[in-house]
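Missing here: one protein chain of the complex. Every other protein chain is in place.
The chains carry the letters A and B, assigned in the order they are written, with residues numbered from 1 in each.
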Amino acid sequence: MHRFANPTRFLKLAAIIQPWVAGITLGLFAIGLYMAFFTAPPDYQQGESVRIMYVHVPSAWMGMFCYAAMAVASAVALVWKHPLADVAGKATAPVGAAFTFLALATGSLWGKPMWGTWWVWDARLTSMLILLFLYIGYMALQGAFDDRARGARASAILALVGVVNLPIIKFSVDWWNTLHQPASVIKMDGPSIHPDMLWPLLIMAVAFKTYYVWILLVRIRQELTANKVRILRLKQVHGG
Amino acid sequence: MDKFNELVKRDLSLAFRQGMDSLMVVAFFIIAVVLFPFGVGPEPNTLAKIAGGTIWVAALLSSMLSLERLFQTDYEDGSLELLALAPIPLEITVLAKVVAHWLTTGLPLIVTAPLLAVLMQMPTEGFIVLIAALLLGTPTLSLIGAVGAALILGSRRGGVLLSLLVLPLYIPILIFGVSAVDAAIFDQSVRPHLVFLGALLAGSMALTPWASAAALRQALE
Partner (left out) sequence: MSEFLAMGGYGAFVWPSYGLTAVIMVVLLIASLRGLKTTEAMFERLKAETGPIHDHSNVDNNNKTTAENADAHEA
């Protein structure tokens, strides 16, 4: 059971996998970007601005995916006290926050020509904004303790509380949105999506995902090595 | 149940001995709402339009004021450890503390709310529903807040951190609380809004004590 769990084994394995993941990520981005700009057609309604979708939608997906991944890692860390799950959750948070921020920023850049303003209290954007707050809270709590282990445990509990709350927040924001805003705005991901647009979108989404795996490997390796450094420091202080 | 009442009483008497807490919360609540006419102007129609939202936002912020100390004193003087070792499950202890917190902050807010509704020119149709919504919503605020209060025990920056953790989780309550009041004013059915508030209360009553207790246990580890 602990074959995969052993951090030392993981470190070795990660060092081998990492260049492959990096290569796949770069390749997918090359194909995805080419398709997004050259093979994907402009939208009949939104024109060329629809190309923002190929970074906006994957960012939004990854923003949500990372939170789910963080919650799963937190649950594993709390229940089985698994050292890898602990660092995986910690390594995911900044990536998820970055994606969520990107979803908001590109959504705003897309919204300006579509809606005529930089920000509309659209249900999706609003939910993303709250998600960003949840990420910030998680990272703030994690860094707020002198004892690193306490920060890890407290933020793991917070991630679980957050993941239970997310559907409720999503639902309430949708509800609030329909109360206050008649559905007149152009939907950001049109009703039916043409295959010429779907393929670049999917490839970009996979590229974003492998990018996440890449970063995750690097950050987990960094965290595990940092743990070793701490242990060596303690040894030095206590004279071995 | 006796034990539960004892715990609530203990916390209440502690709160009263420290005194003024409830009064301060109420004073903050009033001041926070009173700021809005200065901000948007005293025009009655404008005020009436934002009355429900203002009162709810101010209630959210006020109920957070005393949260930080919910477990803090017990944590520092070590009595939390005794409570964790006591035969009563920690979840029940948490619930007792939440009840005490609600009695000392939520309830005074509800009592003050009609006065603020008058100041904010809220149409009278909204009054009853505002109180009903606050009755259903403020306990949920205390319940969720308790999780945050337990999580920040022993951290470096308590208060600000607590608001950062808890406020995003308060948003659903704010949404349904305000929409209930608005529905009453515009003569629509308030039932669905109140039902959701009730469901949120029931759900958080069932789930948050576990989370708070888990957070307390890891703080004591």
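Please note the rule applied: a residue touches a chain if its C-beta (ideal position, glycine included) is under 8 Å from a C-beta of that chain, and two chains touch if they have at least 3 such contacts.
The model shown is predicted, which means the values in this text are computed figures rather than measured ones.
Asks: What are the shown chains in contact with the chain that isn't displayed?
Replies: A
Asks: From the listed residues A:F65, A:W110 or A:Y138, report the one that touches the chain absent from this view.
Replies: Only one of A:F65, A:W110 or A:Y138 touches the chain omitted from view, namely A:W110.
Asks: One chain isn't shown here. Among A:A40, A:V55 or A:A88, which residue touches it?
Replies: A:V55
Asks: By the contact definition given up top, give the residues of chain A that touch the hidden chain.
Replies: Residues 2, 6-8, 37, 42, 47-49, 51-52, 55-56, 59, 83, 94-95, 98, 101-102, 105-106, 109-110, 112-113, 211, 214-215, 218-219, 221-222, 224-229, 231-233, 235-236, 239-240 of chain A touch the chain that is not shown.
One rule holds for everything that comes next: only the chains that are shown with their structure count from here on.
Asks: At what distance in angstrom does the C-alpha mean of chain B lie from that of chain A?
Replies: Roughly 31 Å, centre to centre.
Asks: For the complex, give me every residue of chain A touching chain B.
Replies: Spelled out, the residues of chain A in touch with chain B are 78, 130, 133-134, 136-137, 140-141, 144-146, 150, 153-154, 157-158, 160-162, 164-165, 168-169, 171-173, 175-176, 179.
Asks: Please give the residue numbers of chain B that touch chain A in the complex, ascending.
Replies: Residues in contact with chain A: 147, 151-152, 154-157, 161, 164-165, 167-169, 171-172, 175-176, 179, 182, 196, 200, 203, 207-208, 211, 214-215, 218-219, 221.
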